[in-house]
Structures are given as C-alpha cells and as structure tokens.
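A selection of the complex's chains, in situ.
Naming follows writing order (A and B), and every chain is counted from residue 1.
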Amino acid sequence: MPLARIQQSFSRQGLMTTLGARLEKVELGFVEIALVPTPAVSQQHGFVHAGAVAAVADSAAGYAALTVMPEGTGVLTAEFKINLLAPAAGERIVARGRVVKAGRTLTLSQADVFAVKGGEEKLIAHLTATLMNIVGRDGVVD
Amino acid sequence: MPLARIQQSFSRQGLMTTLGARLEKVELGFVEIALVPTPAVSQQHGFVHAGAVAAVADSAAGYAALTVMPEGTGVLTAEFKINLLAPAAGERIVARGRVVKAGRTLTLSQADVFAVKGGEEKLIAHLTATLMNIVGRDGVVD
C-alpha cells in the first residue's frame, strides 16, 4: 500500500498545503507532485520561486524513496542539489521523483520538474537528493 | 542603497510572504532572512520542511549576490545545493547569505542556516548557490 502510506504522510506536510501542492501519483519508487503557479509561490519576477520548485521536487524525491522503505522506516533529506534550467512559469508545475539507488543507510533519488503550458511539458529543473534512512527514532516514521 | 533595492525586490517575492519570512539585514555582499517555524511550513515530522529551509537560504544567497550587482542587473539562481545538518526546529530559523565570488557571468554565494532556541544558535543547513547575472532581459531586474 505505498499509496495510503505516502498520502497520509503527505497530508501532514503543512508546507505542501501552504504551497497548494497536490500528490498526483504514487508507484513503487516513483512519486509525482504538482503545483499551480500563483503569486503566493512567486519570486520577484513573477516566476515560481526556486524554493517552491525545490520544495515539491524534494518532496517527490523523498517520497519516492519512502515507497521502497520497509514499514517503520522513515527518511530525512541529508542534502539535495537542484539545477534550474528555465524560468518556472506555466499552468502547472509537475515534479516527478524516482529512486536511483536505495542503500542500507543512504538512498539516492532524483526528480525532474516540468512546466506544463498548452498541453506541452518543458523540463525546467533537475534535482538529486540523498535521503538518510531512519529506523527507530521517535517521531521520524514515514 | 542596497537596502532599499533588496527590500523592494523581497517584498515582491510572494513566497517569502507566504512562508512568513522576513528580511532582517542587508549589507554589501550579505543578507539575512528569518522564518518562524509554524505548521504551515512543516514536513511530516513537524520540523520545518527542507524546501522552506532551502527557500529562505536561496533567497538570502541570491540577494547577497544582488547587493554587489550594478543597478539594472538582476540575478537568477542557476543551481543550488543544500546540506541539511540537523532537524530544523526552534523559535526562529535564520539564513545568512554571503557572496563567495562575483564573476562576470556567474556568482557563487553561500548561506548558513541556524535554528535559534533559548538564545542559542545551532547550524542546521549549509547552501551554495550559483547565480546567473542577467542584463537586459525584460522583467528580470533586481
């Protein structure tokens, strides 16, 4: 049941609600999160702020990792890097996270972020994230 | 007048308002931004979301770069990397951005992020960002 597990965790991420982000798809090793550009998530030139793009990309990458963790194991982002390839503007911003390699201690995920406009998708950002697998630490589950 | 320039730009960053972030200090090559942890910026375990930490750190690093740019020149984040060193929790989250090297095309900035609790500061994240200097592109000024 990766879906229910991820949905429950996602609904507790206050930031995702604040940004207006929605969990769109969950598969084993894959998670998609979408965001509608509004002034509430903008930077000074009207594009979606790199921080908001990074937030949905980080969540997509992190939840992709969580889908492959055993029950009772959580993940925390240890680091991520994001390349911003084009201004984030359009009708929707879609982040697709995938597990690259799941390890015992660390998991590498990546996320591609697309801007959707007139039915066309354009790659606007690419993120790689290292997640630390957390077992048996109070409050850090899922 | 780096202060007025940065303040005006910062006030147009809708995301900063949405996150409750405040511009605290502006000097030549240095910018400080603070955030009060609330459920609205949280991840699933109650800490401040890595994306919100990254957002204020990226803004601090980017505005530090902007303080050293000539009038009429804007900056866009080309990429950033953030290491998350400890859970982001406390009374305040403070991001301090500094220019490492300003170049003709690219500028490297960094930001240290601290959690403040009981008067003590703890380093919780470190970001490095590459900013692209933008001249003469409509709408990308300051």
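Structural remarks
Please note the rule applied: a residue touches a chain if its C-beta (ideal position, glycine included) is under 8 Å from a C-beta of that chain, and two chains touch if they have at least 3 such contacts.
Being a predicted model, the structure only gives us computed values, none of them experimental.
The copy number for the entire complex in this file, given 2 shown chains of one sequence, is 4.
To be clear about the criterion, only the chains that are shown with their structure count from here on.
Centre-to-centre separation of subunit A and subunit B, using mean CA positions: 20 Å. Residues 9-10, 12-19, 38-46, 49-52, 54-56, 58-59, 62, 74, 76-84, 87, 139-140, 142 of subunit A touch subunit B in their complex.
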